[in-house]
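Data first, discussion second: the structure below is written as structure tokens.
Note that one protein chain is taken out, while the other chains of the complex remain in position.
Chain nomenclature is as follows: A, B, C and D, assigned in order of appearance, with residue numbering initiated at 1 for each chain independently.
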Amino acid sequence: MSLIDLANPSRFSAVTARVLPWLIVATILAFAVGGVQTYFAPDDYQQGATVKIMFIHVPAAWLGIAAWGVMSAAALGTLVWRHPLADVAAKAAAPIGAAFTLMCLLTGSLWGRPMWGTYWVWDARLTSVLVLFLLYLGVIALWHTIDDPTLAARAAAVFTLVGAINIPIIKFSVEWWNTLHQGASVFRIGGSAIHPSILVPLIGMLTAFTLLFLTLHLAAMRNEILRRRLRTMLLMKADAAARA
Amino acid sequence: MMQIAAEGLACNRGGREVFCDLHFLVSSGEMLAVTGPNGAGKSSLLRLVAGLVRPCQGRLSLQGGDPELSIGEQAHYVGHQDALKPSLSVQENLAFWSAFLGGNGEIAAPLARVGLGSLAHVPARYLSAGQRRRLSLARLIAVERPIWLLDEPASSLDAAGQRALAELMEAHVARGGLILAAIHGSQPQPAKELKLGGGPGVIGGYMGTIAQEYPA
Amino acid sequence: MMQIAAEGLACNRGGREVFCDLHFLVSSGEMLAVTGPNGAGKSSLLRLVAGLVRPCQGRLSLQGGDPELSIGEQAHYVGHQDALKPSLSVQENLAFWSAFLGGNGEIAAPLARVGLGSLAHVPARYLSAGQRRRLSLARLIAVERPIWLLDEPASSLDAAGQRALAELMEAHVARGGLILAAIHGSQPQPAKELKLGGGPGVIGGYMGTIAQEYPA
Amino acid sequence: MRPLSALLVRDIRLAVRVGGGALVGVLFFLIVVTLVPFAIGPDLPLLSRIGPAVLWLGALLATLLGLDRLLASDYEDGSLDLLLTGSTPLELAVAIKALAHWLTTAVPLVVAAPLLGLLLNVDLGASWAVSLTLLAGTPALTFIGLIGAALTVALRRGGVLLAVLILPLNIPVLIFGVAASNAATAGTVPFGGAFLILCALSLMSLVVGPVAAAIALRQGLD
Partner (left out) sequence: MRPLSALLVRDIRLAVRVGGGALVGVLFFLIVVTLVPFAIGPDLPLLSRIGPAVLWLGALLATLLGLDRLLASDYEDGSLDLLLTGSTPLELAVAIKALAHWLTTAVPLVVAAPLLGLLLNVDLGASWAVSLTLLAGTPALTFIGLIGAALTVALRRGGVLLAVLILPLNIPVLIFGVAASNAATAGTVPFGGAFLILCALSLMSLVVGPVAAAIALRQGLD
């Protein structure tokens, strides 16, 4: 079967119903592996055990950003093809992305205490992530204050695309300004600059978090589809009552 | 038995005189149809009676009725704007005005009467022009007040709606109510008529004179 | 020679269906009177033709006329709301719309035509309901456009105003113009009629069938 | 009583439906608080010093934002005419509307203030005092604003002009509000005095605001 068939909501829920259990299993396994790797990862000679925060912090940050990317793609789907599934995808992604971003903020500031001697500094990277978090909250607020779902979807889509401008700012803030926060060392042109003993578990956790995101997102999308079915059924019942 | 008497009323708006030296007398069980060309001062007169515009001359007096309430407080004013909040549902809109204007919380019946029963839970934003008008007319039913001040109440109502409105007004007059209505063209029922825009107007046999504006 | 053809038009608003499977054909020199009870979908239809509401099914096509302009861009839309700014004077209001909609800066004549010549310098805030309506109708004269979409144009006009409006519409049709007008009760002139609110409507002999909605 | 409660419920409902509820309100203040550090630069001691001031400016801003619609929307859709034909005195009606505005704009701030204080690293104990001063002082902002709202209707003006009319009257409130807060945070000046004056200002505006607004509206009648 092709992606086109997947685009049909009922078909989509049918397929996801079959895929989800496997995804869940895969996620658990990945976390097990990543966890073990993290446990055996060597402590940093100056950061000590706190370096292990990184194995949550970086994936969280990465997914916080990636979720907005997913929403932006979905936004295009909403505006250009007016596809209901795109609306659902966008709506489902927002809270998850917000959660990951918050996790990034929290772990980051926890890490900042030993490293920088403070929980929070108004440095470019940190602030741009905070802005991302605020944007997430804004989108969620949009979704929840508008009762008509299609209207909400389109408005949120416009807003998401505009907000996407923030993503490169986050990514390159470390290059553009001399921030306290350290620059990219994992993903960067000319290969990674981290010792494998750190890099391997980091990759492990990245995959685990990504799988987790996939699982949560698909599940949330299924719920949203069901919720909409319910709403339309109620509307139709109301109209029937009005006609009679 | 109520009576609204106007003696030598004059009204200025935006610095220009709208009408002057207006005399009329309406008593309960009567309907006074205020007619005249656009800009003659119909709405101004109604707003003046409702206490929303100050007369610059003359006096407006109410015999009978509740002495410590003003005319406006005993009257329904249905103007060109229907005081509806788009984001509130039809029912919420009516319920609020009923509560504020001192009606008995009965909502369903008035809504059904104006034919909006099935739209009770729709936001007022979604209403069509006629439906909005019907909703603002529902106030007349939801809250019992002796004096009705209606400014082109039939505008954007369909034939059925206009008939229903006419019945409503007849019933009110029959119940001993008192109506001042600004209307264009044919009035819904035989009534005293006050033609504006034709110089000083006198109506209702006040001061013993029957004006030539009296309906032939 | 222009023609607006609707094939199987359907319209949803706020999630509920207003009308569906609507067919009609209007060509220049004709006026289509859209009638029906309150909430039947008259305004919705006009807004749909003007391009202010999206049809959820069916297609609306324009033969003749300027190919690279949409229907809305060749049409005058006069809706329930008269797009007037209270703080601008009558003349400023009309002048702006004339300039924006691409008229020849002629203002005085249209104002005189609708009987507002004497009020040219009054802020629109001060206008009475009928005067406001007259001012928004003045757009029809100030800017030359082939298609007129009029939503209850006669509302709150006095007798004289209604007559003037009828003449205006007749003249436009005679000039080869094309009018869709939502009206209640009697139409100002013999015209095709499209009754809404009675199930799927077909009018104008499109697809060879004359519907029972055709005026007897 | 019933008319007033109905009006209160309706206005709160409108505010929530249009503005999006208390959570959005809190979100707004969160943003304001994050904005300031950009503006004045990341300097923690300074931040903690002007923290209360920032919260107060936020309150002022939030009050201003909704203000020009507070009565204007009712005027434009004809609700005001009917409010006048009701048997409730206009003074009370506008007071209730102002109350609704206060409940939907200021209260979220009062509740969130301690949390926001942390971001401006005002320590928790002091934050409580700050939110107390906000609770005592914000009514003054709203009810003085009410006068401006009435003027916008009476004069058919709005936008910045309204702010220009209101802000000077708000200055004393701001002074004493911030003074009281600073007294609580820094503990230099005695807290009690400024706080009492703040309460006095609120009580006064609770009376003056509605009366003045009602007069302005009646004058604007036509």
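Here is the rule we use: a contact is a pair of C-beta atoms (placed from the backbone, for glycine too) under 8 Å apart; a residue touches a chain by one contact, two chains touch by 3 or more.
As the structure is a computational prediction, the values presented were derived from the model and not from experiment.
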item: Residue among A:15, A:33, A:51 or A:79 touching the omitted chain; value: A:79
item: Hidden-chain contact residue, picked from the options D:66, D:114 or D:220; value: D:66
item: Absent-chain interface as seen on subunit B, which is shown; value: 86-87, 125
item: Where the missing chain touches subunit D, by residue; value: 15, 18-20, 24-25, 27-28, 31-32, 34-36, 38-41, 46, 49-50, 53, 56-57, 60-62, 64-66, 68-69, 76, 105, 156-161, 163-164, 167-168, 171, 174-175, 178, 182
item: Contact footprint on subunit C, counting only the chain that is left out; value: 13-14, 47, 50-54, 69, 72-73, 75-77, 79-85, 87-88, 92, 95-97, 99-102
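Convention: only the chains that are shown with their structure count from here on.
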item: More contacts between chains, A-C or A-D; value: A-D
item: Chain occupying the most central position, where position means C-alpha average; value: D
item: Distance from the mean Cα position of subunit C to that of subunit B, given in whole angstrom; value: 30
item: Residues of subunit C engaged with two or more neighbouring chains; value: 14
item: Per-residue overlap in subunit A, given as positions that touch at least 2 other chains; value: none
